[in-house]
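A protein chain is absent from this complex, but the other protein chains hold their places.
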Amino acid sequence: MPDATPVSDETLEQLKTASTATITSVLRGFGVIHTFMHRVAPLKPGMSMAGRAFTLRYLPMREDLDEPLDNLKDVQRVGIERIEPGDVLVIDARGDTRAGTMGSILATRVYKRGGVGIVTDGAYRDSPAIAEIGIAAYAAGMNAHTNKTVHHPSEIQVPIACGDVAVYPDDIIVGDDEGVVVVPSKLAAETAARAAEMELKEAFITEKILGGASIVGTYPADEKTLAEYEIWKQARKRGTT
Amino acid sequence: MPDATPVSDETLEQLKTASTATITSVLRGFGVIHTFMHRVAPLKPGMSMAGRAFTLRYLPMREDLDEPLDNLKDVQRVGIERIEPGDVLVIDARGDTRAGTMGSILATRVYKRGGVGIVTDGAYRDSPAIAEIGIAAYAAGMNAHTNKTVHHPSEIQVPIACGDVAVYPDDIIVGDDEGVVVVPSKLAAETAARAAEMELKEAFITEKILGGASIVGTYPADEKTLAEYEIWKQARKRGTT
Amino acid sequence: MPDATPVSDETLEQLKTASTATITSVLRGFGVIHTFMHRVAPLKPGMSMAGRAFTLRYLPMREDLDEPLDNLKDVQRVGIERIEPGDVLVIDARGDTRAGTMGSILATRVYKRGGVGIVTDGAYRDSPAIAEIGIAAYAAGMNAHTNKTVHHPSEIQVPIACGDVAVYPDDIIVGDDEGVVVVPSKLAAETAARAAEMELKEAFITEKILGGASIVGTYPADEKTLAEYEIWKQARKRGTT
Amino acid sequence: MPDATPVSDETLEQLKTASTATITSVLRGFGVIHTFMHRVAPLKPGMSMAGRAFTLRYLPMREDLDEPLDNLKDVQRVGIERIEPGDVLVIDARGDTRAGTMGSILATRVYKRGGVGIVTDGAYRDSPAIAEIGIAAYAAGMNAHTNKTVHHPSEIQVPIACGDVAVYPDDIIVGDDEGVVVVPSKLAAETAARAAEMELKEAFITEKILGGASIVGTYPADEKTLAEYEIWKQARKRGTT
Amino acid sequence: MPDATPVSDETLEQLKTASTATITSVLRGFGVIHTFMHRVAPLKPGMSMAGRAFTLRYLPMREDLDEPLDNLKDVQRVGIERIEPGDVLVIDARGDTRAGTMGSILATRVYKRGGVGIVTDGAYRDSPAIAEIGIAAYAAGMNAHTNKTVHHPSEIQVPIACGDVAVYPDDIIVGDDEGVVVVPSKLAAETAARAAEMELKEAFITEKILGGASIVGTYPADEKTLAEYEIWKQARKRGTT
Partner (left out) sequence: MPDATPVSDETLEQLKTASTATITSVLRGFGVIHTFMHRVAPLKPGMSMAGRAFTLRYLPMREDLDEPLDNLKDVQRVGIERIEPGDVLVIDARGDTRAGTMGSILATRVYKRGGVGIVTDGAYRDSPAIAEIGIAAYAAGMNAHTNKTVHHPSEIQVPIACGDVAVYPDDIIVGDDEGVVVVPSKLAAETAARAAEMELKEAFITEKILGGASIVGTYPADEKTLAEYEIWKQARKRGTT
């Protein structure tokens, strides 16, 4: 289990403004490839988030494990009341969408505790309501069944799998309109910095391409283009001061 | 095959305004669990419906069964002309989305006959046009191929499977932005009543959660919260009179 | 490999305004059935296109094939710089959405070269940005991973499979809000003509159905309805002159 | 629903000795293509059968349909006691292998009633025991759960889907080590005759290929090869008299 | 997490001789339904086992977690050296068969330590060799890739999912030619006793069915059949003394 490295609010803010495509590429530059969740999509367009993973693990329901719901013992409920500001609740549902993993009341509570996102490779119930709470929400489906129809809340803050990616507590979870990427906390600050630089460079390259440039020499940038980019970047900096 | 119990328009109206998540939970309270269709979604946001199931069953196409289309014999066509006001046409396509199960002209006819919804665990063709007719429409995909490329219309008004749920003629079919739930007709009135009560209580609980309450004591509600809820409910009643 | 028949801009324009459902039906009338791509959807509503297929084939990545990216040798990059105005880039990703097949900068270059669409049975990365470029874009998913995580660009302008349909260079590729259909170039002109006629007739039939007609006698149209249609069509022609 | 044509025991015997590959090809010659079941395999090598379809249809289990087991009412049980000698019991399980569709005691009863095969696109329970009864048995999996965990026996002797093929009561069902093919009863006699002839010809061709012949001229056979075949066939006939 | 109840060798022996179909039915009688693993099959016919679960959990591989292999730290290796006589190693591979979860050398070590079975919902590598070791082995596939190509060994002796069933350390794992069932340890002794009784009764019923009896009155057994069974059972007991 990787050590959790503290990540500054500034880094989180930078990561939130970067695209998950850029972050995935930056992580690849670090040799960390299996980071973007498969088949996990935003509940509606316009969602974005960056926060620390708070993990919740579901197992398949087994009838001898069933107990009357007790908010002080039920692992899902206990977990929700431990959410800290800046957390992203990430739920391992083994990709099973035959039941929701959470409904709108609990999602609202996550939001009120300061949670900035909820992510599952299962489904939500009350999905239309969850989409309106104001918290970023990502899932593999919608399903009105309550979680215990299919799932048994097993543990919180253990390593999990979500969307075929390993997620550890305090990993940084970043989402945009494309989906969700997992950033190891020890790489977060450097990833944020490189992502900002890469997005700037890609903005310049996009401008060139829109201006009619071939990708040859432009993307990836050769020396001449890099030199132009440096000038453009300086100009831009001055322009913004 | 369950007996069909007559269901009042008022009940249908109540069910239509409840969420499928609430209705699924209420049915679970009756011990009826396998009711929400898997992988069946609205064609576009904002759709809702509640009506009696009119079932249509497709089998895999087999070439020796093919005949020239005859509106007076083709099972799909015959079925459409038997739709009654308030019906929801539910089509068993065995989850196969390699062809449409119906196009916009037939869907328009269902609408004109008073049908309030169409549901399939296959696909529609002309899906963008169907989305604009004014009838609630749910499916597992979009596919421009005509139904007989893959399907053979076999029977109407027999028990079917749709989205991994058993559907019987005259079951009540309710849809919202999350998907579709099947309500046995004999449970419809009681389900509607309980759903209305549950939604009221959950509105109260959501208010509490938005006000900063913990889920402990609130959701599920303990005695103190229930007492507050009763007061809130009385005040609300007075407020609306 | 079928011979490519030149297709006029007028034909392309006609095909673009027809629905893929209509075109699929017309092709079926020619005995050509397997033409509509399965599980390939527009990135956002409102997209449409008609153009010549420019094909790009991906194989599974194999590490001994990896080379430093060279825009003059990389098959994907070379292909993009060969796009001609009116082309639709169609990418065979074997239905694998575990990585993007292309990102927004390359998609922008396709657009700037005059490409009118991009289609893949894999995923895009930067999908939200691609959706805004102004080029029609169809895919089976979104994934931030770069193509070489999973794919190896193998060849351009060879026969490919996309969405379980065979696609040949210079096939005509038509897309609307429902998805993508492949039209053999030798059938394009006749398909466009028949599609226009079929859409006109279906507009008339839809009017009738909206006016309360039964499908019996109307859809398919019997002799009486056909006669009415001819009158309606003449009136409409006069109305537009 | 196709009319059932009586099929002689001699035809059944001929079909049983033909391979399903040959029968599938012969049916294709009649224009009937969708006949071989997908993902349905023999429980163990060496099984073969030919008999009339007796169909059993399962729907998804729904809790309000559950009743105490009553052999005189339960559709599965009633069906089993109606099996006639020469029948093949074919069970539509919607491809769902999460529970068995039948166990060894019921399969033994089918056998004792003269049934010559059981087929399902679901699973069996007690599969190892079923494999030893002496009845041909085909399925998509093995699963120890009893049928009602997942399935509800709905109807007997109605049209069903099995392995993505439509099956009607009294269709002829033929199985070998490759799987199961459905033969419309009206085509059975002619199919049997053609299959016998095709297998004879293919035996001759295989001899030629084993003797070193190219497939060119041999498979398909040209005039010269056909002439040789006629001589070979005559010699063979004499040899067997 | 359920408390582990000690289970006697005699109980294990009884469970091993019962079929998984019988055990699954007995557990259903206790209200425990989700117990039989889906898509997990024996490596070859003739395998059976009953033992205590020793769990190993794999997560998706993530490159920043990779370390040089160290037998004293690697979770898989550490786990194998903790296997006790009578254990069944159960590996949660999230149903992913794109790599083996274990090869023949490690499986041999499990066997030498007294392990009586290995189970995974992923694949093995060296499967043909594993099939010959003498230990019961169950998997969802065969794959020559080493585990770390796809998996990261994460924890031992935690709750896991395997074949869509929850498995806890010290659950009793029983396998036969049909597959694998999970028995909560607190139910093991009673399950073994009831299974033995049920198998005896089903042997009697099978004899009756083979003798030509209808299932009506026989299966389930009515009072008359039960009386006969009691006599048969007594006779049999005497016969074996």
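The chains carry the letters A, B, C, D and E, assigned in the order they are written, with residues numbered from 1 in each.
In the analysis below, a residue touches a chain if its C-beta (ideal position, glycine included) is under 8 Å from a C-beta of that chain, and two chains touch if they have at least 3 such contacts.
Worth saying up front: this structure is predicted, and the values here are computed from it rather than measured.
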Displayed chains contacted by the hidden chain, counting the whole assembly: C, D, E
Candidate in contact with the missing chain, chosen from D:T20, D:N71, D:T101 or D:S127: D:T20
Listed residues D:A4, D:V78, D:A196 or D:I209, member touching the removed chain: D:I209
Candidates E:T97, E:S185 or E:T225 - the one touching the absent chain: E:T97
In subunit E, positions touching the absent partner: 69, 71-72, 77, 80-81, 97-98, 100, 103-106, 108-109, 112, 125-129, 141-146, 149
Subunit C, residues in touch with the chain not shown (by the definition above): 2, 30-35, 59-65, 94, 152, 154-155, 158-161, 164-166, 182, 184, 186-187
Hidden partner interface residues of subunit D, rising order: 19-21, 23-25, 28, 33, 36, 38-39, 41, 45, 176-179, 181, 202, 205-206, 209-210, 212, 214-217, 219-220
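We take it that only the chains that are shown with their structure count from here on.
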Copies subunit B and subunit A - interface residue numbers shared by over half, same or different: different
Over-half contact-pair match to A-C, picked out of the listed pairs A-E, B-D or B-C: B-C
Gap in Å, rounded to a whole number, between the CA centres of subunit D and subunit B: 37
Where subunit D touches two or more other chains at once, by residue number: none
